[in-house]
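In this view, the complex is presented without one of its protein chains, the others remaining in place.
The block that comes next holds chain A.
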Amino acid sequence: MSTTTAAANRGRVLGSAAVTWLVLAAALLLWELVAIGADSVYFPRMTDIIATGADVLLSGPAWRLMLGDAVFEIVLPSLATALGAWALSAALGVALGTALGRSSWAMDYCGTLISFLRSVPPVTLMPAFMVMFGIGVQMEIAAIVFSTLWPIVLNTVDGVRSVDQVKIDTARSLGTPRRYWIGMIVLPAAMPKIFAGLRLSLSIAILLMVVAEIVGGSGIGLRISTTQSTVQYTEMWFWVLLLGVLGYALNTALLAVERLVLGWQPARGDDA
């Protein structure tokens, strides 16, 4: 929401969105210059990092569009874990949030509990998850679901509760049957808030994916810890940068979906 407006304002002030990319390029260039000046093994040049990245990702045969094994064995499984767990969390969170939000008493009982669970830094629970689920993809999924669930639940509760009284009266006076109520009134009205929760939890999902992988030893997380301990700092930096790129791409994709689903909103700059 605010990103759209911010981007629009910038566009108006400076002429075009290309400026933001120019700033990014300048930052990478600055990195390059500082790295040349520092000449440190811990702080490789940006061009080296990008070249290493290209080697890692584009070392495959032509029939796979040059995509290297790393894409299929590291990047995609990591992404699948993060997105799969996030989607599971979204389904659970919206269902739970709707149930809690619709009930007149449930949040009185569970509100504090949920705030408490949300306040526990999920990273600190990693050892507990390892004991409960063993080391592997199950533990990673559990960690991601646990940390992304609460923002979605709380935003959904908020959205479900904020349905305008006039709309409720209107729907009642039109004789809306109970079975249509949630799908046709409550969820559409709550959708802007739900999406706010989904966006927040998507970035948390990426974060927890890496942490769980570093602890559990798989995917991108494992590559970061391996390259760090084997003094392959250039590749380590590449994986870190890749996470930034992935986070940006996923957020952009979610924004596109949001624009599609919430296209009905008149003023997207306003607080939904």
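Keep this in mind: a contact is a pair of C-beta atoms (placed from the backbone, for glycine too) under 8 Å apart; a residue touches a chain by one contact, two chains touch by 3 or more; residues count from 1.
Quick note on the criterion: contacts and distances are computed from a predicted model.
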| item | value |
| --- | --- |
| Listed names "MerR family transcriptional regulator", "SGNH/GDSL hydrolase family protein", "ABC transporter ATP-binding protein" or "Integral membrane protein", with the criterion being the UniProt name of the chain not displayed | "ABC transporter ATP-binding protein" |
| Listed residues A:A38, A:L76, A:M184 or A:A249, member touching the removed chain | A:M184 |
| Of A:V41, A:L65 or A:L174, the one touching the omitted chain in the full complex | A:L174 |
| Absent-chain interface as seen on chain A, which is shown | 164, 166-167, 169-170, 172-177, 180, 184-185, 188-189, 191, 264-266 |
